[in-house]
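Have a look at this one before I ask anything.
Only one protein chain is missing; all other protein chains are in place.
We just call them A and B in the order they show up, numbering each chain from 1.
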Amino acid sequence: MPRSLRAPKILTGLCITGAFIIVAIVGPLIAPFNPNTSTNTTNGTPMPPSAAHLLGTTQTQQDVLSQLLVGGRSTILVSLVAGLAATLLAVIFGVSAGYLGGWADDLLSMVANIFLVLPALPLLIVIFGFIGKGGNPNDLLIGVIISVTGWAFGARQLRAQTLSMRNRDFIDSARIIGEKSWRIMAFEILPNLVPVVATSFLFTVIYGVGTYTALSFLGIIDTAHWSWGTMLYWAQNAQAAQQVHIEWWWFVPPGMAVGLFGAGLALLNFGIDEYVNPRLRAAGVTGRKARRAGLPRRPRLGLTPVLNRVLLNQPALNQPALNQADGGTR
Amino acid sequence: MRMLARRIGLYIITAAVAITINFFLPRLMPGNPALAVIGKAQVTESKQAIQALELQYGVETKTGMWGQYIHYWSGLLHGNLGISLSAYPTPVASLIGAALPWTIGLVGVATVISFVLGTLLGIVAGWRRGSWLDNLLPAMTFFQAAPYFFVAILAVALFATRLRLFPQSLSYDTALLNPGWNWAFISNVIDHATLPALTIVLASVAGWIIGMRNMMITTMDEDYVLIAQAKGLPKRQVIRYAARNALLPSVSGFSLAIGFIVSGALLTEIVFSYQGIGYLLLTSIGSDDYPLIQGIFLIITFAVLLANLLADFVYAFLDPRTRQEA
Partner (left out) sequence: MSDEPLIEVSGLCVDYGLGEGSVHAVVDADLVLYPGEVLGLAGESGSGKSTLAYAITRLLRPPGVITGGRASFKRQVNLLAAGERELRGLRWNEIAVVLQSSMNALNPVFRIGAQLTDVLRAHRPQMSRAARHARAAELLEMVGIPADRLTSFPHELSGGMRQRVMISMALALDPRVVIMDEPTTALDVVTQREILEELMGLRDRLGFAVLFISHDLSLLVEIADSIAVMYAGRLVERGSAKAIFHAPRHPYSLGLLRSFPSLHGPHRRLDGIPGSPPDLRTAISGCGFAPRCQFAFDKCAIDTPPLLPLAGGRASACWLQDGERGVPPGDRGVPPGDRGVPPGERRVPAELRLPEPDAAVTKTAGAQ
């Protein structure tokens, strides 16, 4: 595995994200119960984890674990779709704005800035509110709508990068040859922007997860459609955290799931960031290696470290010429 | 100054876009939900109310689309956001007006605390690179990713229910006290606001810390920091020289973050049943109170734009390069 991929942040991030993707695919298949069915219609109190229900039950005796597994697919799917669509929009808007310049740039930048400044959640609430809360919401559609509010940040970054690349020699030569603009953007500029696109994608997926969960939590997305956010909606509805016997098994799993998924993606992002911006990488003279050489544990600015054995080897001062310094006669 | 003028222009255009979206959305959606709203209203509301609704949603077709648009704008400029359905006949504006101060107080204070704390910690983390603070980063990414309201729920469970340190909900003990400028009331308010504020700070501070840390590290590579060291200046002065530059992206990032923070704060209010805009939003969604939903959307948008403008002023003040004319 290339050295860069072995960095702890990237590795951990990959593992976590990978695990969640697997859950998204097989989740509903391995769920022990149907998340909608109440296994016992007489008991009105959520039950803590037991052998039959590994993560306990809700107020209506639905299995929490099943809800988590089934809801996982929707949550992850929506966030991935949102990420993809938003990144696509960001690439189209950002690279075009950066490359074309002039009024096209002004117009595209204006649109991006507007979407950047408009508060996303309230806008989505209004949109989803009017789409209608009934009926079976389509995960793909939800993802696309969410992406409409999430593309602007990436677009701005890509535009900045494209601008810095626009006057490079290889772009100029492609232009002189007569290559079409869209081809230049797609085949010359874009390959160099892959790290930025990757970071932008990951960032938008995190955004998608958070936003979708928030919307479900608000109840603006059909509350019968299982996702981690919906679980939290029902838990909050039943005031699970305010009960004397806190029903933690109801709200902690979905919340942790969102947090972990996001953390995995964020770690992946950090890893890529460090790879791209070498300044952020540890300078290589820290930690154990440094201590063994007798250096201070972390490098301090303005105080270049000197190896211990060198310091022990110093002569007393005020001696006449050190051996070759004067270039004396020999 | 030119930069500021451009920003103001952007905000005005954005506000116009928001208003226009608000106007067109009910008319664009399939099945015209406005009809459904009015249909529901016809059972309970008076004739005048229904007429007002029809006007607001363009069902009555005597005036054309453009006429309705103008009418909508003029209404807005007079502070008319429509009449709430769930709390009929209270106007939307007064409902929002009652809830807004609570939200502004909570979000304002929490955001300032979070920004200041996050920036200071970020400076330390960046300066003392390689120290134990760096090991906290992965934990912080979790806090950044976890949704605000989940942190809120956890906070309620831990601090309010379990440890009984703080109240579980509401902005003050409605059963016991009446609002007034007396210490009993104010202390009660603070008591109720602590946990929500803490939640907002916890959920947002990680972003500031990480951003500031990364910027400090990049700045410390700059030549002027090397010169500051070469000058033999005391450490505090060198940090100040570096931080003052590293601060700039954080301030400009503030504009981006404010949208997120406000959204997160609204959700936090819901968890705590805090009587601010967030809670109002939840009830409006639950009761399909479209005029209220739309009104809240507009007010939040304006508030965010205003906050952006303030951040821009601060940035122009901090960075002398922006004062150059073109």
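Assume contacts are C-beta pairs under 8 Å (C-beta built on N, C-alpha and C of every residue); 3 or more make two chains touch, one makes a residue touch a chain.
For clarity, every value in this text was computed on a predicted model and none was experimentally measured.
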{"item": "Chain B residues that touch the omitted chain in the full complex", "value": "221-224, 226-234, 237, 241, 244-245, 248, 318-321, 324"}
{"item": "Absent chain, residues of chain A that touch it", "value": "283-285, 289-290, 293, 295, 299-307, 310-311, 313-315, 317-319, 322-330"}
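Methods note: only the chains that are shown with their structure count from here on.
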{"item": "Residues of chain B that touch chain A when the two form their complex", "value": "10-11, 13-14, 17-18, 21-22, 25-26, 29, 31, 33, 128-131, 137-138, 141-147, 149-150, 153-154, 156-157, 160-162, 168-169, 214, 217-218, 220-221, 225-226, 229-230, 238, 255-256, 259-260, 262-263, 266-267, 270-271, 281-282, 285-286, 290, 293-294, 296-297, 300-301, 304-305, 308"}
{"item": "Contacting residues of chain A [partner chain B, same complex]", "value": "9, 12, 110, 113-114, 116-123, 125-127, 129-132, 153, 206, 209-210, 213-214, 217-220, 232, 235-236, 240-244, 246, 248, 251-252, 254-256, 258-263, 265-267, 270, 273, 277, 279-280, 282-283, 286-287, 297-299, 301-302"}
